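This report concerns only the one structure given below.
The complex appears here minus one protein chain, its other protein chains still in place.
Presenting chain A:
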Amino acid sequence: MDFESNYEIARTAEFLLSRNFTRVALQFPDELLKDSTRVVRALRDQLRSLRKCGAEQNGGNKDVRLFVMADTTYGSCCVDEVGALHVNAECVVHYGHTCLSPTTNLPAFFVIGKAPVSVPNCIKSLSSYALTNDKHILVLYGLEYAYSIKHIREALVEASKLSNSKSELEVRFADVSCSVMNSSDDHRSSTGLVEPAGVCTDDNIFGMAPDNRYKIGSLIWTLPEGHRMEDYLLFWIGSDNPEFATVVLTFNGCDIVRYNPKENRLVTDVSQQKRILKRRYYLVEKAKDANIVGILVGTLGVAGYLHMIHQMKDLITGAGKKVYTLVVGRPNPAKLANFPECDVFIYVSCAQTALLDSKEYLAPVITPFEAMLAFNRGSQWTGAYVMEFQGLINSSLVEVKESEEARFSFLSGGYVEDVDLQGKEIGKEEEGTLALANAMEKVLQLRDNPNSLKKGTSRSGPEYFAARSYQGLDMHYDNSLPEPYLIGRSGRASGYEDEKNRQVEL
């Protein structure tokens, strides 16, 4: 594929000039970083040549300064606004795969790139699959294939004409919302020159907007009146990535097949993805038993993340559980295991990095939507699934009704007490520091209880620490004489000097 067209150099330059940006950050994911210098060079040349023509018309444009950003703090699919603000950038150009999550402060321009796809092959799979089924088909695709959709659509019409088929095969295609994003602050004042993606998220609390409009990630489509998503077969063009997982989870009631353009193959077995949904269900059940919840800040850019964090805090406190907010950058098992007192983590991030599930994590990591299910009493797992937390912001808390029944935990196979029911009376009696002192006192009596190390038995961080066997350095030595000097280890951690010697002896 042509370098220039793949990186959309000309279009980017035009956009930058049309908005008169002078400082622009170019954000590359790790796998495209190797091309960054070429892109910058090409873009700079293009900008110069364009400006030359422009300068003749209205004269005196300032030079555009370009900055390359790499190794983002969070997922590379999101716009790293904080990074861009370090160089006072006015705009971010984002390369590569993206989740198109709305940004908070900066406008963003997305260059998605183009992956090769064999149109005839794709059409063949699509039509042969369509014949085996009498349902309507909805075609969704990864953004890197968006450019080819036009061809596919045309070719499909052609093909159906050729075969003058009697089958009135109905195939719908989703559209890409846009590749330019104004910041959500900005767009209130903007007059809507470009259709900004932000608008869609505001009036679209996932799924059904009034006119049967659907949106997922950056794809939007409308269904005719009276049709439901369940009536459609989803045909996904693209690889098996988080984007696809998002679609499978959100429309878990639909049949889904995947066309893999890399291998030119139709994958009909998506049981692995379906399995994810069940697994998430388990995690929700597990989260219900949690006493201490950690909120992991997984984005500093996606619009509304602060609101979401606050909403989560309220939700969890309302459920009578203890909450801590943690910022650890991109989470990994070792980082999260530093907080063994947390029974569950809620990861507030963009939709495509939201699913963190690995056996390696000591405690489950769930999404805000799952947290709503777990900590909102009375809410039930119905199968509906929301990945993007923007959709949850407007959904007000379900009124916490005075529940009649104790909560049944499927992990312990019995009723478990609920703290909020029990905690109310305590809260009234003991306020503030007194409560803490009392809690500590109670904890200290429990020190030798071997159960205390079991997960989910302590109610707050201090309580957990008080129950640990290790209480810190013991300063009360019996002899006051200073310890003699000892020669420490030397060498490197992979094998200290003395150990190397030992190894040789062996």
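A few remarks follow.
The criterion applied here is as follows: a residue touches a chain if its C-beta (ideal position, glycine included) is under 8 Å from a C-beta of that chain, and two chains touch if they have at least 3 such contacts; residues count from 1.
Keep this in mind: contacts and distances are computed from a predicted model.
Hidden chain, UniProt protein name from the list "Tr-type G domain-containing protein", "Ran-binding protein 9-like isoform X2", "RNA polymerase Rpb4/RPC9 core domain-containing protein" or "AP complex subunit sigma": "Tr-type G domain-containing protein". From the options A:4, A:45, A:314 or A:499, the residue with contact to the chain not on display is A:499. Contact with the chain that does not appear here is found for just one residue of A:35, A:255 or A:285, A:285.
Remark: the residues of chain A touching the chain excluded from display are 253, 275, 277-282, 285, 332-340, 359-360, 362, 380-383, 404-406, 408, 410-417, 421-423, 426, 442, 445, 450-451, 453-455, 468-470, 488, 493-496, 499, 503.
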